[in-house]
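Pasting a structure below so you can have a look.
Yeah, one chain of the complex is gone here, protein chain that is, but the others are all in their spots.
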Amino acid sequence: MINPQDLRTRARDLLAKGEVRAVIGYRRGSRGMAAEPVVITRPDDANSLVWDPTCVHNLALYLVEDCKQFAKVHQHPEKPIAIVAKGCDARAIVVLLQENYFKREDVYIIGVSCETVGVLDERKLAHHPAGVDLERLESAAFAGDDFVFTTASGEQRLSAREVMADRCLECRNPFPKTNNVVFGEEKARTLAAPFAALVRFEKETSTQPVRWSFWNHQFERCIRCFACRSVCPMCYCDECVVDSIAFAVMPDTTAEEKANRVRWIERSASRSDNIGYHMTRALHLAGRCIDCGECERVCPVHIPLRLLNTKLERDAREKFGYEPGASVEIASFVSSFRDDDPNDFIR
Amino acid sequence: MERILDKGQLGDWIAALDGWEVFAPVLQDDVWSYQPVRRATDSVRLNHPNTTQPPKNFAFPQREVFFTFEQIKGEAPRLTPLVPKSEQRVIFGVRPCDGRGLPRMDRVFTEQFEDTYYQARREQLAYVGLACNQPPGRNCFCKSVGGSPVSREGLDVLMTDLGDRYLLLAVTATGETLMRKAGSLLAEPTGVDRGEAGRVHLAAITHPQRAVSNTTSVPARLKANFTSPLWEELAKPCISCGICTFLCPTCHCFDINDETAGSVPLRGSRIRTWDTCQFPDFTMHSSGHNPRGSLGTRLRQRVCHKFQYFHENFGMFQCTGCGRCVTGCPVGIDIITVVNQVASAADLPLTGKG
Partner (left out) sequence: MPEQQQTQYEPKIVAFLCKWCSSAGSDLAGVSRIQYPANATPITVMCSGSVSPQYILSAFRKGADGVLVSGCHIGDCHYLEGNYFARRKLYLVNELLQFIGVEPERFRMSWVSAAEGTKYSKIVRDFVEDLRPLGPQDKLKAQRP
């Protein structure tokens, strides 16, 4: 088990010694027990860092934001930035390194192992028969294979596997292999088969009309808030191909370029545009999505977005032998091929 | 006009609302949303906390087609306006914070300029509200922004849950019409009923809530801290999505685009969609200059619109304290904390720069 104080000490030391210019981590939020992302620059601020089951966010997103800030002013940071990274977050960093978004020496990875448990799924907790009062929760903590929740009236202990996020249950790599330092041990976790949620879905919607009826309903509900895209570290394009309005305009962009800009998908939330948006995003993430599950967590209308991404991730693994975020050295999925890639579907 | 309705007869009242399209909160896909009520088969229970999306969507949908256009050879293009038919729709279970949202939308869409599309959807839209016996969420703060869990503003009827029955209060003439349709289902409230309602209301009003502090000085304090570095600091985790705006009962920024369906002959539609000041390109100029290119300036925009600019223009906060933006923000940005921190920060000299 990780002692959060060790994490804070390391962060403080790194900042005090000037080894890093900032630390991206988690701290307690103001709206209850949930942790929130924070970027600290002063050694004393390390006291605010937490590590608990509500640390669900993929902080690699803030690495991307940090890079963009420097790029905007055409500068390169002199010192690396440190980041607290779970197994999934570390794999996201690997993908970003694969794509040369920044250099390995620009980031100091403070790995945290989820060990035998993952992080909390608040929706599962809300439905749990133990009736933990989410509204009065003050904190959550790791305790071996359990989560311990503290409210004003006392503590409640639940088996973590009952309220863990699906993506944690299915996770095969809870240990952040790419790191500069790591807290917690590497432990095997086999709580659910990989792609269990996907398999369950395919069983429940086994005919084409039922399948379409499901997705038609989901795509009708999407309000195009773009939260799924905004929270994904891999969706870093300033000019999103499925956003007809996000256009990177420079002072020297010509009127002709602006007029001829192709509008693949409109901003309005029609079913057809929503399908185009979600399918394109899933395809652009093929071989890059490391299943942090954030897109599904943040969707305000609970569209099961993981299904789209894990479907392509399973294809990448099983049909193409490709695992996202496994190694910095290998080429990206869509920029590589094998002689024995599936060919039977081609006439 | 006050009446008592047995909880078991709520369905009968709804069944009696012929001529009205009825909507009520339903839990679907693990999300509370307003869905049409099919009188014969659906049972309405009003046991929801609050819906994920506010009822503003009824008057101000995500996608509104203004008109279609068609290029006719040798002639001027033909425009066909598609103003929606004004329909009688009644929404059940509207919380007082959402009720207060409608008059705030009305200020924008019906006063200085009458938005035909908004008006058509809004003019026969009725809200049957439900008082909050206790805050439906931990991030409710209606009281500190001039509202209350038993507020009637924007509602046509206010229902109060008295355990096995509702007290119905007609707020508007439409509300009275709706109530009269219940006919003999309704009873005169007794002294016990009134006493119980008074007790419930008092408990609701005195129930602790989160709060924006010192609200009388908030607009001026925000103005004084326009250049505060706190804005960038507090906005740092923001991911520039649209959740806060799209779930807000009073946010109403929109974009208008022409969506073309064919090019020869050219035809298409002009469509209004929701927009948000939180998207990075919201204030992007065609020159490439972006006055609100930073997270802090965008956070400041939304917060100040709610708590300063709207107050300067209309004498009321635009925020009704529903708490959706607080609960919905994926990274925990909390408007209550933001306003409190910025408003209480020391004054900074105005440098004239944004």
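The chains carry the letters A and B, assigned in the order they are written, with residues numbered from 1 in each.
By our rule, a contact is a pair of C-beta atoms (placed from the backbone, for glycine too) under 8 Å apart; a residue touches a chain by one contact, two chains touch by 3 or more.
Note that the coordinates shown come from a computational prediction; the quantities given were computed from them, not determined experimentally.
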Option from A:Asn47, A:Asn216 or A:Ser327 whose C-beta touches the chain left out: A:Asn216
Residue of A:Gln75, A:Asn100, A:Ser153 or A:Asn343 in touch with the missing chain, whole complex considered: A:Asn343
Residues of subunit A in contact with the chain not shown: 208-216, 241, 264, 270-273, 275-276, 279-280, 282-283, 286, 308, 311-312, 315, 319-320, 333-337, 341-343, 345-347
Positions on subunit B where the hidden chain makes contact: 65, 68, 82, 259, 261, 268-269, 271
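We take it that only the chains that are shown with their structure count from here on.
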Cα-centroid distance, subunit A relative to subunit B, in whole angstrom: 30
Partner subunit B, residues of subunit A touching it in the complex: 29-32, 34-39, 57, 61-62, 123, 134-136, 218, 221, 223-227, 229-231, 244-247, 249-251, 253, 258, 266-270, 294, 297-298, 300-303
Residues of subunit B touching subunit A in the complex: 29-31, 33, 52-53, 62-63, 137-139, 236-237, 239-243, 246-247, 255, 257, 259, 271, 273-276, 279-281, 284-288, 326-328, 330-334, 336-337
